[in-house]
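Below is one structure, written out as structure tokens; comments come after it.
Note that one protein chain of the assembly has been removed; the remaining protein chains are unaltered in position.
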């Protein structure tokens, strides 16, 4: 139940459009604990960030029950790793919440309005190739949902390094930089040596053969000879953006 | 040649205590390129941080040649991963530079004075056990060399989690938190869920058997269910502190 | 052939409702060895526990032949890792055995009545997230089938550790604790440090990227800095519950 | 400071053999926190077991400071993974504590008297080969320090399985069984199928080539086809005994 | 073209039922090299065994072209790793060769009659579980195709070791023993310690989680503490039987 | 837009068949940057080779937009790792470009005419088995697209080494040799010891069980005891041919 | 106590050179069980082969106690993996047994006379390089101790394959072939394709970098495209020879 819905309900009671017993039942239902999840509703108070829903491995039914409970605490609820099919199923179950939309490029479901940026600093999201874009877009949506400005610099891998230099200004203007790369993952080291801001290396599972689903890029990034690069899990666009947002709000 | 030494040399020329030919030769020698290393002397301009010497795999002879060249550009030169024996050999070769000291607990050689903190924010360095301390101390010396205040919270692993809660205030007051842990590496996730600041997870090679020299802790940290945790290489105390310093100076 | 069926058959013979030749043939058939399996029918005598059927990799046909033979020796037959489709096929083949039901949440087929608890001690089954629940439910059904009381504490992962503390009483009242977690697997260490009872760590394959299908959680648990934690195979809810039951009956 | 020493000190004060200032200073010193360790002194209250010292990676100096503090709370302090040389150094530093002895076969340092068994149940410690004995002995000393009766059944690996059957009675009489094996680790499965008590599988690093320092045995044990077997880390004799003791005291 | 077909063709020419040009063309076609394969037709002369077709990764079309060419040299052609669908497609293409049949349990296509045993020695094929049977059957068909007697001992894994002892006589009468097992793979070591004949350990991919698709069983078998056990690739029933046949014919 | 198309457009303008505004719009559109890719159009100038499209992970839509832009710079555009379905979708979208054809055996889409060889040297492409052919054909098409003569020597694996010797002349006449092999990958070492030209080892993912999708062949090739063998990624037919072409043009 | 020594003792009693009490004590001592080992003395009866001592990880003291007990049952006792230093220590302790000698090339200690060959068949031991010889020699001594004729074919790796062909006759005359190779391990496949006898592949830890201490050779051999090759553990010369001996005596 969103705050608006709750206000509507109370107004309806005040207007005698809804009797107290029914209102009481609706409120109770919306607040009762889920038997499959113990939501971390105090999270915003503790860390400044609302709990986000990791959609992989959850059913549409479960997501549909979680979203309303989280909405009561935060203006925007983000649900990552959602397939188009599952997104549609959630949207149908929550048909009364018109402001839930699916961002296909990022495989994310967003309930509520993405807020206006709350910082002047920008998070640059850089990718080595075009295949890294879905992971980068997950990071982009996440960063925006958390109130950050972002800039995208895509497809500037080191095999044609002039492309990177052509966009170095944009990258250097950012307060925090995320570098997403699969295969050799070398872009993180090169960017790390060229900027003074924190660099978050985001390995992707792009590649084949001995890339081992992102292991190659992950190891490259952990062993970056550029100092000050930190690393998140393979394909973890959300985590990279979360960490970037924390830094951007410092 | 440190800036002070260079001034002394020029003064000696002015005072006719040193003839021009000899002075010229000394200056040339101090500036000529090393045949085994291509130092990144422009690094401070580009990234705001001086190049640091990774001592492992370098001979005392090589370190002794690198340090003076770097000193010309930066007030403090840090050399990590140096054994006591190698440190002594370097100190003997550079006996005229009295301000080089060896920090045994951190396995670091420091040339010049650690500067006073340049930020008000603090970097908290947290360890799970006592065996993680050498890596934590490498981070501590590095952070201080880069002008940061630090606070140490050692031996608060999750097996006795009350110890962590007893010191949570100190950790929460920090602007950036480094969590060093080996074995199960679980401390990073717990801390990550309790603070609002950026958390840098620093896996250590402490453990035996299936810890695989830090792999267990590394994977734990990469898969942290606490959002916003980023990770550096195993035992990379320097890298964790470098990244923390960049964030602390934002 | 269940014991009841066998008694019915003999009664039918006594009542001359079934002639001896037919009865003899039915009995022989029910007892003749399977050509694809050598059932361990003496298992209850040897270990106190009946043989259970691991359904993965067995056809509905094979399961349908094994269940009746095991039923002759034990009041309840448990068949784990059965898909809904396969379960339905078995139920159709064994349509005369009305007491076979499918527990979808646990992916288990249960033939016969789950017995009343035979111990006063409780087995607490704790999960880090909601995605770990199917594995936890496999453990729950197994523990109940073996005569144990259970308590469920789900979705209390360390990223929001207050949720765990809110339910610590329930966990501490248990005689044995099973902790199921994927990703960083850190919950096992935290629980292990907080309780005095045996803790069985149950890694799950939940996660992505460098979780490597449960390897991350498995290594975390094997390297738990909390003493006295023992570990079972990834996703092995049955094995965790079996071991817990043995301990609970000590 | 052991309880006896503390009583002696107070008696000396009462007898005016020691003035109050000196006594006060001694007491304060013995209680002041270590700067390198945050001992878990409440552990006995919380889990029923005293904190034990993992000696690997700690200096003799550190161990010598930890032991007296722990002795104040528990009659016997166990320090595992101590080399003979380090043990001697500790004994010299703590020369006034005559009851510290080194158990070479188990690589353990024991301060105080091993208590008499507090349970009637026995823990059987079984090994596949003679090379597994040091790990088994670490388990044996630990189990005894925690008040358990033990029985040793060594060198009964499956390559000559009659040796195991010859001693099956001893194993079956135990309330809990620890099975230590390297190489193929197959003994755990065989024992697991023959007993009704909990079996803790303890992989050892014995072997060469593709045993990968215990990985082979570890995987074997995690995949044991005998149900109810739980596993601890490679060479973790202490952990196996700790868990066994918890079970034995149920 | 089988030898019989070739004789028929020549007879047809002699009988003037087929003109020389057409016959010439048919013969040429049957003998011309395949553009995708360079068959090892001299293999029987060199090693005593005909080339066998590994069906995985080959199309029905390719298999249909290879079989006739091999049939010209050997009475029975074995094609392993063939799905039922692919087998049917091959049988349709080679509809004139009525003696090609599909052995579903072993996933093999057999062209020609399995010969009568050419040795008195028997190859025992032993499995730990019922899930190992498909691999064991691949070994069984292969061994028979190469002229060996076989005996099957299935589902005698070490978790219920009395089942193994009940059939030990059969195993000991064999001249060569193949032991197929997944999961812990422990059966190979136990059998290896009980027989005097060569034991070929055949790891299977049966299992889940940390069995890693047969890696666990493979490592167990390579590290067998029973001497004289040799190992083949995971699921390589054909290779185990080939090697066993060579030994059985010594 | 191909050079021919661009000329046609200009001619149409000159002939007043197309007005300037429309022509301008078409030209602008064809040159405007893609929002998902930053094509490396200067690549031919820098390395002598045009950028090639790696089709895996790109949509038909994306490929259809990239091809025309690359065609403007190079006579032939190669797109590797394209399924038949995706190829058809691209061909439909670019239906006006009749010279785009799909080479199924190599899973490649080729736009434009394969040029005549520009070198006299030949690249020999050798495979161990028939299953390695798709990877080898990817190499073949690539090599031809880059202006090389090629010779194919397929199915000459070391298990029947006489097949290799029968074709050694062809291999020795080549200026560069590519050896594609899966499973044991042994062919690269044997060929490497027999020829004087550069040998590029190309591991394929052919195999099962402990071949680990090409890891076995990859390690074999990296550890080749034949000197001078260099290695590319598993299944990287394109990369092997690219490197071979560079060498062939030296 | 060897059989000869036992006879001498009894004769001394008969001759009244030794009184009965002393003789009784000596006999008892020689037969009493070791507290650290449970020797498999019935092994010769069960498998036809005496227990052999794996010297790695055993002390000179332990080996010195084991050897006499085994000598009572078998004419020759083999102790593998013994360093020169440990061998000397054993020889000193057992100085009265003059027939114990150390075979340095094979790192084996041999007590008693190597018997004359008991078979007409030969075991060929083939190595790829000179560095593989120590492992090959362990196999050679073992094979001879078990009564086999052997032939050595060393340093015939595939990088210079003409060396192998020059000695193919010797290899083909053998009844069983052992192929020892490190690095790429390719020799096993080549030999496997050239002979009709059983081939035992023996990977060695020779190599560096990505040979991973024999893993590369091990995987190569497990994936051998030559049929009928079986594999033993890395550096397991003893195991290869044991298996070869069993085959050679068929």
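For reference, chains read A, B, C, D, E, F and G in written order, and residue numbers begin at 1 within each chain.
Operating definition for what follows: a residue touches a chain if its C-beta (ideal position, glycine included) is under 8 Å from a C-beta of that chain, and two chains touch if they have at least 3 such contacts.
Here the structure is a predicted model, which means the values were calculated and not measured.
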> What are the shown chains in contact with the chain that isn't displayed?
Replying inline: A, B, F, G
> Given the contact definition stated above, which residue among A:215, A:232 or A:250 touches the chain not shown here?
Replying inline: A:215
>> For the chain not shown, which residue from G:67, G:109, G:141 or G:159 touches it across the whole complex?
In response: G:159
>> Can you say which of F:107, F:175 or F:213 touches the chain missing from this structure?
In response: F:175
> At which residues does chain F meet the chain that is not included here?
Replying inline: 46-49, 52, 121, 175, 193-198, 200, 218, 222-223, 227-233, 238-239, 242-243, 245-247, 250
> Residues of chain B in contact with the chain that isn't shown?
Replying inline: 35-40, 42-43, 46, 51, 56-58, 62, 203, 205, 213-215, 218, 233-236
>> Contact with the hidden chain only, please: which chain G residues?
In response: 130-131, 133, 154-156, 159-160, 162-163, 206, 208-211
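Assume only the chains that are shown with their structure count from here on.
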> If you check the contacts of chain B and chain F, which chains show up for both?
Replying inline: A
>> Can you compute the centre-to-centre distance for chain D and chain F, using the mean CA position of each chain? Integer Å is fine.
In response: 62
> Using CA atom averages as chain centres, what separation in Å is found between chain E and chain F?
Replying inline: 37
> Which residue numbers or ranges of chain G touch two or more of the other chains?
Replying inline: 46, 193-194, 215, 218, 222-223, 227, 233
